[in-house]
Structure formats: C-alpha cells, structure tokens
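One chain of protein is taken out of this complex; the other chains stay put.
We call the chains A, B, C and D, going by the order they appear; numbering starts again at 1 in every chain.
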Amino acid sequence: MTKQKNKDSKMTGLPPGTLIHVGERKIENAKITVINHNKEECHEINIKDIGDCFPFDKNSSVTWINIDGIHNSEIIENIGKHLNLHPLLLEDIMNTHQRPKMEDYGDYIFMVLKMLYHNAEQDKLEIEQVSLILGSNYVISFQEKEGDVFNPVRERIRKGKGKVRKIGASYLAYTLIDAIIDHYFVLLEGTGDKIEELEEELVTQPIPKTLQAIHNLKREMIYLRKSVWPLREAISGLEKTESTLIEESVDMYLRDVYDHTIQVIDSIETFRDMISGMLDIYLSSISNKMNEVMKVLTIIATIFIPLTFIAGIYGMNFVYIPELQWRWGYFATLFVMAVLGIIMLLYFRKKKWL
Amino acid sequence: MTKQKNKDSKMTGLPPGTLIHVGERKIENAKITVINHNKEECHEINIKDIGDCFPFDKNSSVTWINIDGIHNSEIIENIGKHLNLHPLLLEDIMNTHQRPKMEDYGDYIFMVLKMLYHNAEQDKLEIEQVSLILGSNYVISFQEKEGDVFNPVRERIRKGKGKVRKIGASYLAYTLIDAIIDHYFVLLEGTGDKIEELEEELVTQPIPKTLQAIHNLKREMIYLRKSVWPLREAISGLEKTESTLIEESVDMYLRDVYDHTIQVIDSIETFRDMISGMLDIYLSSISNKMNEVMKVLTIIATIFIPLTFIAGIYGMNFVYIPELQWRWGYFATLFVMAVLGIIMLLYFRKKKWL
Amino acid sequence: MTKQKNKDSKMTGLPPGTLIHVGERKIENAKITVINHNKEECHEINIKDIGDCFPFDKNSSVTWINIDGIHNSEIIENIGKHLNLHPLLLEDIMNTHQRPKMEDYGDYIFMVLKMLYHNAEQDKLEIEQVSLILGSNYVISFQEKEGDVFNPVRERIRKGKGKVRKIGASYLAYTLIDAIIDHYFVLLEGTGDKIEELEEELVTQPIPKTLQAIHNLKREMIYLRKSVWPLREAISGLEKTESTLIEESVDMYLRDVYDHTIQVIDSIETFRDMISGMLDIYLSSISNKMNEVMKVLTIIATIFIPLTFIAGIYGMNFVYIPELQWRWGYFATLFVMAVLGIIMLLYFRKKKWL
Amino acid sequence: MTKQKNKDSKMTGLPPGTLIHVGERKIENAKITVINHNKEECHEINIKDIGDCFPFDKNSSVTWINIDGIHNSEIIENIGKHLNLHPLLLEDIMNTHQRPKMEDYGDYIFMVLKMLYHNAEQDKLEIEQVSLILGSNYVISFQEKEGDVFNPVRERIRKGKGKVRKIGASYLAYTLIDAIIDHYFVLLEGTGDKIEELEEELVTQPIPKTLQAIHNLKREMIYLRKSVWPLREAISGLEKTESTLIEESVDMYLRDVYDHTIQVIDSIETFRDMISGMLDIYLSSISNKMNEVMKVLTIIATIFIPLTFIAGIYGMNFVYIPELQWRWGYFATLFVMAVLGIIMLLYFRKKKWL
Partner (left out) sequence: MTKQKNKDSKMTGLPPGTLIHVGERKIENAKITVINHNKEECHEINIKDIGDCFPFDKNSSVTWINIDGIHNSEIIENIGKHLNLHPLLLEDIMNTHQRPKMEDYGDYIFMVLKMLYHNAEQDKLEIEQVSLILGSNYVISFQEKEGDVFNPVRERIRKGKGKVRKIGASYLAYTLIDAIIDHYFVLLEGTGDKIEELEEELVTQPIPKTLQAIHNLKREMIYLRKSVWPLREAISGLEKTESTLIEESVDMYLRDVYDHTIQVIDSIETFRDMISGMLDIYLSSISNKMNEVMKVLTIIATIFIPLTFIAGIYGMNFVYIPELQWRWGYFATLFVMAVLGIIMLLYFRKKKWL
C-alpha cells in the first residue's frame, strides 16, 4: 500500500496514452499463457511474444490469453497493436492505481478488478490489479504476478468441467470475475476470525497492542471498501450493457456475481460497524481501568491520610500535651484510629467502591 | 453467527451452479411436507422423495411443498430437475449466506428471506434462511430446520380460515412472507424490553457488564439490519413485478407487508439511535463517577495535608522553638487546625463539591 | 411508548385482515359524532351505531363522522361493511403502530397520521394515531381518545367561519390534517423552551440530572422524527395524487400543509443538532470540572508535600543534626519553607493554574 | 432566534389563510415605497395606502413596491385585494417562520428569502424574512424592518447604472435576490474571522469561554444552514420554471445567483467541518492539560513520599535504633535521600515526563 507514494508522479506531464508502469514491480519477467478451447478440445501453450499466439484467434474456438507481469510496456504495446486497442486502455492496464471499472469500447469490453490477498508473512493486505479484455471470441487477462486464483478455472477448462467450455468467451470472462470475487469471501472470513479474536482480547485484557490491531483492521477495511465499492458499479454496468459480446445466457450468471459483490459490501459494512464498536469498547474499558486505579488510590489515601495526621499530632513536641501523659493514651489513640479506618471502609462499601 | 467463517471458503474455485451446502447443518434428515388444497378440500402428506409428490401438481389446486433441511444436495437437485429450475437458484438455496432478494425467472419467482429467532438458552440471535419458489399453482419453501413460524399458516389452510384457500398460490406465498415478517415484531419487542431494562440499569448502577450488554445489543441490531434492509427492496420488487404469477388482488396485501417491513426498519433505526445514546450515557456516567472519586480524594487530601504539615512543624526537634514552651501551645495549634479545616470545608461547599 | 412491547405479538400468526386492537386502550367506550353540513346549514348528532348515521350520506352535503376510541372491533367492522372498505385498511385503523401513510383505494383515500401531545403530568411525549378516510362527500376520522385538536375545526364548521363549509370533503380532510400538523408547532415550541433552559443549566451547573434531561429530549426527538418523516411522503402523495376526490382548489392548501411539514422536519433536525451539541458541552464541562479538581489537589499536594518532608527531616531523632542546635534554626527553616511555598505558587501562576 | 417560541401557537386552531403576524415586531409603522422606472425615467414616492400607488401599474414601466414592516394585516390584505393574491400567500408573508421557497402562482411568482445580519451589539445572528412577488411589470418586496441591503439597488435604479433599468421586472427581482445572497458572503467572512481567532486561542489558551464561543459558532452555522439549504432549491426552481414572467436574458443571471448559493452552502459546510475539528482539538487539549497536571502531581508525590517515609523512620522513638547514634547518620540519610530523588528524576526523564 505504501508503494503508491512515489510512483504516480512519474505520470505527471506526460502525454495521455503514454505507456509507463505505475506501481510496484512484483515479478521478474512477464509470462504469457494461451489456452484455446472449444467443446471438443483444449490446447495450452506458453509463448514469449504475443505475435506467436494469434493464429489461435482465427478459428471459432475461445482463446484465453493470460499475461502475468504488466511492467513490460513492449508486450502491452504489442498486444495493443495486434488487437487495435485504445491507447488509454493500455495506459490503464499498466497503471496499477486504477479503480475497478467497466468500459465498453464497442469491439471489446475492458474491465479493471482488484485481487486482494492476505500476505500471511507480513500480516498485511496486498492488492493486485487484474485487467480483463473481453472480445468476440477471446479473453485477455493481465495480472501483476503469477497467482493461483485462476488455477481452478484453468483446471475446469482442461477437464471440461462445468459449462466453461460449452458457452463462449463472455462465460469465460464471468468465471474469471467470479473467481476473484469468491476470493474476497476467503479474505473476509479471515477478517471475521480476527475480529472475534480481538473482541475476546478486549474483554479479557485491553492493551495498547489491541488498539493497534483494531486500527490495522480498520485500515484494511478502508482499503477493501475502496476496492469493492466501485466493483459493484462495474459489474452492474456489465450486466446492463447492451453489448452483443455478452451472451444472453450469461446474464443470469452476472446477476449472481453482482449479488455476491453486494454480499461482500454488506459484510465490509458490517465489519466496519463492528470495528467501530470495538473502539468504543476499548475506550470505555480504558476509562473503567483508570476509574479502578483512582479508586484504589483514593481508598488508601482517604483512610491513611487522616490517621497519619493524628499520629502527627501526638508526635508534636509541645511541653504540655495532656493526652501524652495518660496511661492508656497510646492505646486509646490506636483504638480511635481503628474506628476511623473502619468508618471509612464502611463509607466506601456504601459507595460501592469496594 | 460465528459459523460463517469456515464455510464460505468451500465454494472457492468450484464452478458456478455447483450444489454445496454452505452454512451450519441444523437438522439431521431433510423432511418434505406437501399440502395440496383448493376451496373445497385440503390434503397433507409427508414424503421422502420429491418424485412422490408431483401428481399433486397436475390438478388445478394449490400445492405447498415445504422442505425442512437444505443440506442434502440430492433432494435439492431432484426438485431442480423436476421443475426445471436454474442451477444458480439451487446453489442459492443451499448457500445460507444469501442476502434477502427477489428474482423473477419468468416461469417462477424466487425469494430468499431471513427468519430471525432469539435463542433463549444462549441468549443470542439466530438466523435461518428461508427460500421460496412461487410457480403458477405451487409454492415451495425451504427452511434450514423445522420451525413453528409457518404452523399458524398450516392451521389456517387446514381449517379453511381466512382467504388462504380462496385465492391462489401467490396469496399463499404472501402469507408465508407475512408470517416471517410478523415474527420480526416479536423479536423487536424483546429488544425493546432489553433496552428499557438496560436504561434502568444505566441510571442505577453502570458497571462494565452493562457496557457488554449494550455492545451485544448493538451487534444484534447490526445483524438485524443486514437481514431486513435488503428485504425491503425484495418485497418492493415483488410488489412492482409485472409477472402474471402475482394475482392482482394480492397486490394490496404485498403493499401491506411492505409497510410492515418499513415499520421494522424504522424500529431498528430507532433502536440503533437509542443504543448509541445509551453508550454516551454510559461513558458520561463513568466520567461522573471518576469525578466523584477525585473529589473525595481531593477533599480529604486538601484538608489533611496542610494540617499534617503543621503537626510536622511542631514535631521538629529544634532546641529553640518558642511555641513549644507555651502553656496553651498545643491547644492553640489544635484550634488553628480546626479553623483551617473548617475554612477548607466552606471553600468546598462554595465550590459545590460537598 | 413503552406500551408497544406486549401488544404486537398478539398479531403474530393471525390471518391478515383480522381486526384486533393493537395498542393501549385509552378510552372506555367508543363515541361516534356526525356533523353534516353544507353552505346553508349544519347538523350535529351523537350516535351509538354507525347504521344510524347514514341517511346523512345520501344528500349532497358533506358528512364528517368522528370516532373516538378504536378498540371496539365491532364498530370498525360495521363501518367497513357499510362503506365497503378493504379489510387491511380496517386492520390498520385498529393497529396503533402504523407509520403515517397515504393510500389511494380508488373510491376513497386512507391516511394515517400521528397526533403528538406533551403529557404535562408525567412530563413525557404521548402519541395518538389518527386515521382519516376521505370519500366523495364524507370524511371519517378515527381517534384513540377524545381530543381537543379538532375542536377549533368543529367550531368553524358550526359558525360557518372560513371556507370549510364552502368547499367539499377534501377541504374538510385538509383542515383536519392541518390541525394536527399545527399542533406539532406547539410541541416544538415546548421543546425549544426546554432546550434553552437546559443550555442555561449546562453553563451554570452541569449535573447528572441535566444529562438525563438531555437524554430524554433526545429520545423525544427520535420519536418525533419517526412520526413526522413518513408524514412528509404521505402528504406529498396526497398532493400529487390524481384522484378526483381531491378538489383542484384544495391543491394549493395541501402544498401549504406540505410546507409546514417540511418546517417541522427542519426544526426537528435543528433541535437534534443542538441537543447533540449540548451533549458535547456536557462532556467537556465534566472534563473541565475534573481538571479543576485535579488542579486544586495538585497545588495543595505539590506545595505541602515537600514542606512536610522538610519538617520530617528535622523531626528525625539522630543524635547529631547540627541545624537543630542553631539558635535561629527553627525560624530559618520556617523561612525556607515560606520561600519554597511562594516559589511553587509563582510556578503555578506561570502555568496559569491559579 | 428565541422569539420563535411563544408566537407559533397563535396560529393553532385558526382557519388557513387567516392573516396574523407571527414573529417579532421589529418596526413601529409599516412604510411603503414605490419606485417606478423605465429606460428613460424613474419616479420615487412614499405612500401610506397601497391604493395610492397603482396608477403606476398601468403604464409599461417597471414598478417596485417595497413594504418595510409586515405586522399590519390591513396593509397586507389591501395589497392582496388589489393584486388578487392567494390568501395562503398573504399568510406566508406575515408568518416569519417560513422556509425559503419559490411558488409559481401563474400570474405571479412568490419567493420567500431570509436576510441574515450579524447584530454587532449583542454579538448574535439576526434573521429577517424577505418576501418577493414578481408580476408581469412589478416587483413587490416585503421586509420586516427598514434595511440597507436594498439601498445599492435603489441607487443603481436612480442613477440608471447597470442593466437594471434596461431589462424588465424579472431582472429587478434578480438584483434583489442577488443583493441578499451577496450579503451572506459578508456574514461568512465574519464567521471565517471568528474561526481563525478561536483557532489561535485554542492553541495558546483553551479555556471554557473558548468552548462557549465554539458552541455559539456552531449554533449560528445550524441556523445559517437552515436558511440557506432550502434557498438552493428555491433559486433552482426559479431558474427552471417555464413561467413567461422570467425573461430569457435573466436566466443566465439566475444561474449565476444559483452558483453563489452553492458557494455559500460550500462555505457553511466547510465551516461546520472546521468547527467540529475545533471541538476535537479543545477536548484533546483539555485532556493534555489534565495529563500535564497529573504528571506534576505524580512527580512531586513520587519523589517526596518515599523520602518523607525515610524521615518518618528516623523520627520514630524506639529506644534502640542504631543508626541514630552514628556520628554521620544524619548526613548519610540526607545523602541516601538525595540519591533516591535523583534516581526518580532520571526515571521520569526516561519516561519523558520531564
């Protein structure tokens, strides 16, 4: 997340459409995988140059080109030239600070999505931008690095499971979007677990570290929200577009994925509410603890300060203090002190401080 | 509520339309009940297999099939095949994390609702998903477990009370929805009672347990809200749909149930406002108590510290302290101390600390 | 307000349209008053049974039937039968937990409004539901108890003041709505007075009772809001309806009453803002007072603790303490103490604690 | 502002359209000024009765009638009769608690605006209601008292500066509205100045008086907001109306005045944000100061309490305390005390309390 700060400025002053990678470089070399499939068969190759892959495009089967690594402007440019893509679209692919969006360019539909990982090692959220181009019989997906979210889809294509090889390119695009959004649920489960842990901690032992953890959670929610809210609009746009690129039978599936997005948003809002409730609890319990500390101090001080005063009285060196001469003066004084102390304790009990 | 966390991930990577039960399994074996009725008569049977029930479907009477238990994918799949239902719909029925929604599939209308129970034993909210399919002359309802919310409806059908046997399937669907939403009022009454109890507690004795109770209430409201808000849209959709499945005379009843939903939402929002007000009160009363504790400490310390100082003065062992030799020195000192103490007390009274 | 809790549940499980009174019973016996008037004359009778009144309905004059007391389902049912009203409408009349609303049933328009009283004895807000049915030449109003809000209207009809006897039934309905909304202003004036009193109290002497009063005010605003917000929509609906029941010349008056509703809403929102500002002030002034208490304690302790320490030093019983033998040791010590005390005081003055 | 409370109730129970002045009476006698102008000439007279002025109305020039003082129902009624105005409109003119609004009555357009003054003597905001009636060749303006906001417009008409004498009545109405809204900027400048002053005060010396000032500012913003928000809608309505009373060339000017209104709203919202930020700062700085006070107390107490204890030890009168007999016992004790004190100080420095 912190990588954002010194990259955007690279863009300033450049003409629009200039291809410059904005964001962190997450992979060494870009990798291009092509899967060409129809109902009967499925071919899969890795290529170096986009030029190698396009004979695939000519037949009637569906081609899925996946590019891992978007920092290489040459590759992106080549793809753009081959498919006659708009320069602004190419710029968007390479700039990882896009909001999720859907743009209908007529011959193809362009989508930007955010893939969210929880980096277990550093215990922080990682965001990866995924761009999709849906054409008449091809889908091109751009990832920042190799990822495993699309692997199940790949498996299904290879094995011919589900409908992915029976319906056209728009269904393939849908399955990719669906895979990304399904992954959000995994992430939200993790967040839900953390929230429960923290709530337990809050009740048993609220320490500053807990506050820090709550704050981190809150930040994650801010980022998640930023990634998911615009997604809703994007998918809704996809569902409502009148583009012929989206087959009619896919509409129902898009409605389903839209429902999932709303579910994700609902969960995020619920978590936000719960986290802000936790902050309140934390602050109240800090106040409670301070109150308790104060009570201990007050009880001790209020009991002993008057007693010490009495002891001070009889520690004075006046030549004539009659009580000092009394045989039982000392014990009488101790008795008075004990009575005073007990009265104080009773007072505190009445006040429910004890 | 906490069950959500380790189930959703089961879905990840599976092709859409795969039938997998997501959620807690709340009943051992699924149970299918069929009630077939028209103005004249009413038959009721329990069946094992959905295949056994469909001769009912052929005549002109209304058939209500209720399935308790949705974890058995075979049963769900069979129903889907019999009625030619969309696979995504079946997936939704089995995934208990759906939002309330209404979907018009043309031949039938699909609704997801949330039934909310207050589990008295564990003193927590329980959510059960209820799915409804409304066809031309049948209604199919899916519950997670056997419940008693639909029992009054069953009774009415058996006894022929009300209009339920006079109007068609859409009226039956309406009565089921109405039964669920009526149950929300029972729940909200319970919440209202709790809020009043807590408000009384807050005034008499605010303790951390009260805070915990407020917080729990707040969480319940978050979940309630999540269940009811989308319901509004769903019912509004039902009311406005142009589907011929909804008889015209039922429209007025749907408007009524929509009004009830709004009433529920209003109450939830009111309760939320009141709960957040209670949190403010709690925090203020903690502050007030701390203030009171501080005052006691300050009064005691402020009175006795100077007096103890005076006693300390005359406890010094200087060879030449003239006052010590005075005949009435001791009593003069006591008098001065008393005067000082009284001045302090008057000062505190003036400050309204006493 | 607290009456809500054990009544709604009566409805659960009953078929829709069942006539059951939900709410508190505020009057012993229902009372029916009929006022029949046209430009020339005005008749007024009290009847027991609704059947007695309807010859009035046949001529061309306007009939206003007012029913005080809605707990008697027989009376409501009779009216329903006479006028052929929808059963859900009758149910709504008897259920006092309706939201304000407007429903156009074609032959008649149904409205639910909330009358708000300030119960001076118990110093709390009371809500009464008023239902209106506007037909072609009659208006039927249902109140929970006898009230004086409609008395001025009655007077005007009797005396033929204003336009009420010159325009038709829709103008009569308007005057009734106007009377209710005008009453809100009286209520808001009372609230405004209370707010000002409390603000003064806050400045002079913030005590927990003030907090309680603020909290009560806040709750009242929550209820007021709940009653008035939906009213806006209802009256707007009335204004925009294309029903022929509303005479054209009445439109301008409805616009006026709509303006008043907005004014009421504006005032409520303003009061809410002010009340939440008062809570902030209360909390800050508690903090301020605690700060002041702390300062007194700190000044006293910080001055006397070191002095007491010095006194303690010379109270030690070491055989060889040279100072103790000095002729002016005692006075020198007192002098040092005085200087120390003055330095402390100057320090506190510099810190602006004094 | 506080005058509102005992006036609205005057209206309750009266038939709509009754002319009663609601609000504070700000001027002794109403004053009517008529300015009749066209491109060539400009006549100006003061009249007592509205009947005297209307020969002006017959020619093709533009007539501006300004009435200062709206408490005289006779004058208002006369105007109403002369121009055949709707009784509700006249009621609105006399009731100073209207919201800003625009109503198109066909033959004329009615507007209510709020003029806001800062009363320098009492240092509070004053609100005056201004009503405008725009007819085909006349504008009538009603003010609560004589004001100087319209003086520049009067000057411009007299001197023929600007376009005011070249375009028709709608341009005159626009200049009056513009004059009022321009005055808001003056007011907001004052508020901006106050906010800056207070921010400086907050940083240097946060005292309860500052809090009071912030609170007053907040209240002023609440009232300003209430006056300006509905204005936006009113002016937008004026801009979008299809009434022929608004000359086409005036549209652009109305758009301009609409922009100004939005600017005013923007500023109010910005000020609100800033004021609420100031409250946060105030509360934090109170906390900070309390923290500082606590630290001083703790440092003093923590250093001297243990030392006093040591002194107390050697002040005991046991017959056998070996240290008391030591030659350097006293100095050793002083040394130990000094070392202890220094250790404490170092500890506090490490904790950054010093």
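The working rule: contacts are C-beta pairs under 8 Å (C-beta built on N, C-alpha and C of every residue); 3 or more make two chains touch, one makes a residue touch a chain.
Small disclaimer: the values here were computed from a predicted structure and weren't measured.
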- [ ] Taking the whole complex into account, name the chains on display that the unshown chain touches.
- [x] A, D
Open item on the list: In the whole complex, not just what's shown, which of A:Ile20, A:Ile45 or A:Leu88 touches the removed chain?
Closed with: A:Leu88
Open item on the list: Give me the chain D residues in contact with the hidden chain, please.
Closed with: 151-152, 156, 161-164, 174-175, 178-179, 182-183, 185-186, 188-189, 192-193, 196, 203, 252-253, 255-256, 259, 262-263, 266, 270, 273-274, 277, 280-281, 283-285, 287-288, 290-291, 294-295, 297-298, 301-302, 305-306, 308-309, 312-313, 315-321, 352-353
Task: For chain A, the residues touching the chain missing from this view - done: 2, 4-6, 8-9, 11-18, 86, 88, 92, 97-99, 101, 103, 205, 208, 211-212, 215, 218-219, 222-223, 226, 230, 279, 282-283, 286-287, 289-290, 293-294, 296-297, 300-301, 304-305, 307-308, 311-312, 314-317, 321, 323-330, 333-334
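Basically, only the chains that are shown with their structure count from here on.
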- [ ] Work out which chains are contact partners of both chain C and chain D.
- [x] none
Open item on the list: For chain B versus chain C, which are copies of one sequence, does the interface use mostly the same residue numbers on each side, meaning over half shared, or is it different?
Closed with: different
Task: Magnitude of the superposing rotation for chain A and chain D (Cα, nearest 5°) - done: 145
Open item on the list: Using C-alpha centres only, name the chain that sits farthest from chain C.
Closed with: A
TODO: Could you put a whole-Å number on the gap between the CA centroids of chain A and chain B?
DONE: 26
TODO: At least two other chains touched by the same residue of chain B: list those residues.
DONE: 283, 287, 290, 294, 297, 301, 305, 308, 312, 315-317, 321
TODO: Chain touch graph shape: choose line, ring, star, complete or other and state it.
DONE: line
- [ ] Would you mind giving me the full set of chain pairs in touch?
- [x] A-B, B-C, C-D
